[in-house]
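Some chains omitted; the rest stay in position.
For clarity, chains are labelled A, B and C in written order, and residue numbers in each chain start from 1.
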Amino acid sequence: MPRVVVDVMLKPEILDPQGQAILGALPRLGFDGVRAVRQGKRFELDVVDEMTEQTVRRIAETLLANPVIEEFTVHTG
Amino acid sequence: MTARIGIVTFPGSLDDRDAARAVRLAGAQAVPLWHGDADLHRVDAVVLPGGFSYGDYLRCGAIARFAPVMERVVSAARGGLPVLGICNGFQVLCESHLLPGALIRNAQRRFVCRDQWLRVDSVRTPWTSAYGAGAELRIPVKNGEGGYVADRRTLDALEAEGRVVFRYLRGNPNGSARDIAGVCNETGTVVGLMPHPEHAVDPLTGPSADGLGMFTSVLSHLVGVA
Amino acid sequence: MTTGTSASALDTVARATNTPDEPQPYAELGLRDDEYDRIRQILGRRPTAAELTMYSVMWSEHCSYKSSKVHLRQFGEKAPASDALLVGIGENAGVVDIGDGWAVTFKIESHNHPSYVEPYQGAATGVGGIVRDILAMGARPVAVLDPLRFGPADAADTRRVLPGVVAGVGGYGNCLGLPNVGGELVFDPSYAGNPLVNALCVGVLKADRIMLAHASGVGNKVILFGARTGRDGIGGVSVLASATFDDSGAPAKRPSVQVGDPFAEKVLIECCLELYDAGLVVGIQDLGGAGLSCATSELASAGEGGMVVDLDRVHLREPSMSAEEILASESQERMCAVVAPEHVAAFFAVCARWDVDARVIGEVTAVSPEEASRGGRLVVTWHGETIVDVPPRTVAHEGPVYQRPFARPADQDALVADDPARLPRPATGAEFRATLLALVASPNLCDKSWVTDQYDRYVQGNTALAQPENAGVIRVDEVSGLGVAVACDGNGRYCRLDPYAGAQLALAEAYRNVASTGARPVAITNCLNFGSPEDPGVMWQFERTVTGLADGCQALGTPVTGGNVSFYNSTGDTAILPTPVVGVLGVLPDVRRRTPMGFGGADGAALLLLGRTRPEFGGSEWAWTVHRHLGGRPPEVDLAAEAALAEVLVAASATGLLAAAHDLSDGGLAQVLVEACLRGEAGARITLPAGADPFVWLFAESAGRALVAVRPDDRAAMADLCGSHGVPWTDLGTVQASSTDLVIDAVLAVPLAELRAAWSGTLPALFEG
């Protein structure tokens, strides 16, 4: 069964507290060299052969992402 | 006539019984509404209570928005039915696009439960008419994803139109934009807020009885329009 | 078996009978030679792989209490007579009658080791597990408390473990809609590699609707419902499974960490309560440690004695699971019910309404008198073959019992001899001030709200008191105001110095906390956290603790209703401090009468110190915080004085004499004054009695004391009440609500703002970010 992946990230203008926290923690753990971090969600969907990309996009925009604050990309896993 | 106020129970709703208690204390009849109902049972107003509907695993309120009862709530709200969304209920209202904006993870990334001071910034809604303008309330806030966000244009419009209903005072518990604790739709009938008025109806079990005014407000509004 | 190769043919009972000499990995499963021999003797043959699974998980220390059983008997033997106890030790949780037809059930459990490996999920599933115990008694869970212990507050690993544990306790409990109303937060180096994560749950039910874990009624159906069964927590049993999987070369993944699904548990709670209300359940058991092995063997042996179970009917998360894995799985959020056949359809309808998965997996069967005398008969089939045929009682209740050797540790005398009297004490006003500020800012005495603000304490709308109050108070009956108070306490340092006295001090402190709210203490639960039972020194601590607790409960008239033992808690080779945590339940006829701890509403009130103050510093917070010293004797225990103090606190609350009350414990009087002033923001002016040694009065940790605030008009009545109960009291000064200082005449004066900054800055500085 085909696998599709939907990546959902906060829009760049929305504050991302989790990404900020990771960015803040990295130097304390001795990791330098990271300039920015954003945290989002990754959904792996196992779908039937007939499923069109358009349907996956509809699933993403109605359920998996909230268009007010998030944007998404669809690709095959 | 006793006003009938519906309280929706989604799987994972937690404060539904508390909301019903608050409605009764205000003198109205609490009518339980089940998420699977496609009928609002002739209620005069609806409360969407706090909790973790469907575990809030995807995004708070994201799945509850699609419950059969919500279809009815959305269309009735568009027709003027007063709706109050508390905490998870506020999140459901934003996900349903009855209210603008969204609620994201608290800035400090922790769940926060504390007694919070609020200011009533709009007394023109059916849910706040019993308060004096600028009244200060002490009401519990308890959420993990209560940071209110919206784009700047929306925020400016909300302020310009007097649709910021509540603002956090003396400390913003979750990083909400412009200290916003609650907002309403264009007509003011749909109100959402993160703090929990239903937990502030009796000083025995809450920090004050300051929350009761939201339920008495809607009651007098309903009596007024009847 | 899923491999289907002939080399790993299904290990049926028939096959086991025919291959008596086939070697079995019993040692890897944690069974000793003599234990394995006993299983063979019980069965009259070697066990099948599935039977070996059941015996090994059920005969583990955790499930069988094999090292502790001989001592725990004292709780029953010495139990004070109590009409209030509806269900005692032995069931999922004890049940106490609180009057007006209401009953309350409560129990504490540990999830220490999982919380070290995976703090968030370990703590979350710890809450989930204890909640199901309460649910299984027929009760609606109404509150949780979380006694927590960690290594040094500033240790790097504590920064890893503590935030995760707290988020897990909150994440699960908040999502379940259970107010968190109390707990503990203690730091000590002995917990560095072994945090203690205990969780206590309280439930409420009608006294006539208690549910029990028994499979009665031949022909009744056995229904497994809730989450699907996966490979969670099957740890040790994987040796069995891997032996079979090896043939096909497919290594199975076997997480021993369980992931909680609080939403699934929330709907399971509502579903169960609806099933109980509808009268659809004959018996019920939650699934926790040892999963189906435990649930089926316990249900069967407590009922008719006979049961057949078809494992093929179990709804699996991973279809490739073996029978042994299914039997050992500790997947969360599952329950097992016994249901009359005519109610099965209605049962399924309720489950469907809550979207809870349910499957009939077996049936209650008749046993012959001869089978009954052997311990009943539990038969489990898989792919149409019989893989288990055992007397369930031998699995559930007739596990090994050890008389572990115990001996007073070699260093005990030296420890006790090392009296803190030799330690330098503050003498000048500046030194007192510095000592006070250092103590209130110490991790053990500081403000805990960085932790407790992550817990919902309001949900359900019945919380009349919650942390940081003396005890959590929950309203049970909205009309009459009838309610309960619960507090939990323990002090590992006291127990290290004298485990017998330490256990009684833990009991006395929780008892005193409950009484301070005005509630009458009626029953207890306990969680005994100890090092390895194979260490005679630890076993001595354990024996002394149990004896002390049993004797203490007898003296105070508060029966032990249940509890939990957690052994093998150590950091490296060093055992943790012996840590019994005692939870006390009290009854309050009307929660509107509860006594708060803060001076906020007590302007002008007279402050009286009840009880006797002695120069007791062994194991004290002062000795530890200021000198890193642990030695000497713990405070003296006087249970008659504790009982008299409680009588006074309860009577004074009932007659409305008290504006505030706060019991004394760690940190002594100084700490209590600071906490009561900061709660509600009110100053106080204290005058110590003439000739008193201010150091002893301010920092000693003598037991049996409480500070009370009474309105001037009530002072005489309060003094009379104390007199009539033989409770000594001392005038200490007054509450001055408008003052912004805590003043102790001739000793120190500190602005409340400075106290608050010191007290509340500690945890954020350590754990923020």
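The rule we apply is simple: a contact is a pair of C-beta atoms (placed from the backbone, for glycine too) under 8 Å apart; a residue touches a chain by one contact, two chains touch by 3 or more.
Fair warning: this is a prediction, and the values are worked out from it, not measured in the lab.
S.K.: From the single copies of each chain shown, work out the full complex composition and give it as a label formula.
M.R.: Whole-complex stoichiometry, label by label: A x2, B x1, C x1.
FYI, only the chains that are shown with their structure count from here on.
S.K.: Can you compute the centre-to-centre distance for chain A and chain B, using the mean CA position of each chain? Integer Å is fine.
M.R.: 29
S.K.: Report the inter-centroid distance (CA atoms only) between chain A and chain C in whole Å.
M.R.: Their C-alpha centroids are separated by 40 Å.
S.K.: So what's the Cα centroid distance for chain B and chain C, whole Å?
M.R.: Taking the mean C-alpha position of each chain, the two centres sit 36 Å apart.
S.K.: Which chain C residues sit where two or more other chains touch them?
M.R.: Within chain C, no residue touches at least two other chains.
S.K.: Which positions in chain A touch two or more other chains at once?
M.R.: 21
S.K.: Flag every residue of chain C that touches chain B in the complex, lowest number first.
M.R.: Touch list, chain C to chain B: 167, 170-171, 174-177, 261-264, 266-267, 354-355, 449, 453-464, 475, 591-592, 768.
S.K.: Quick one: which bits of chain B touch chain A in the complex? Just the residue numbers, please.
M.R.: Answer in residue numbers: 58-59, 62-63, 66, 94-95, 100-102, 104-109, 147, 149-151, 175.
S.K.: For chain A, which residues count as touching chain B in their complex?
M.R.: Residue positions touching the partner: 10, 13-15, 17-18, 21, 63-64, 66, 68-69.
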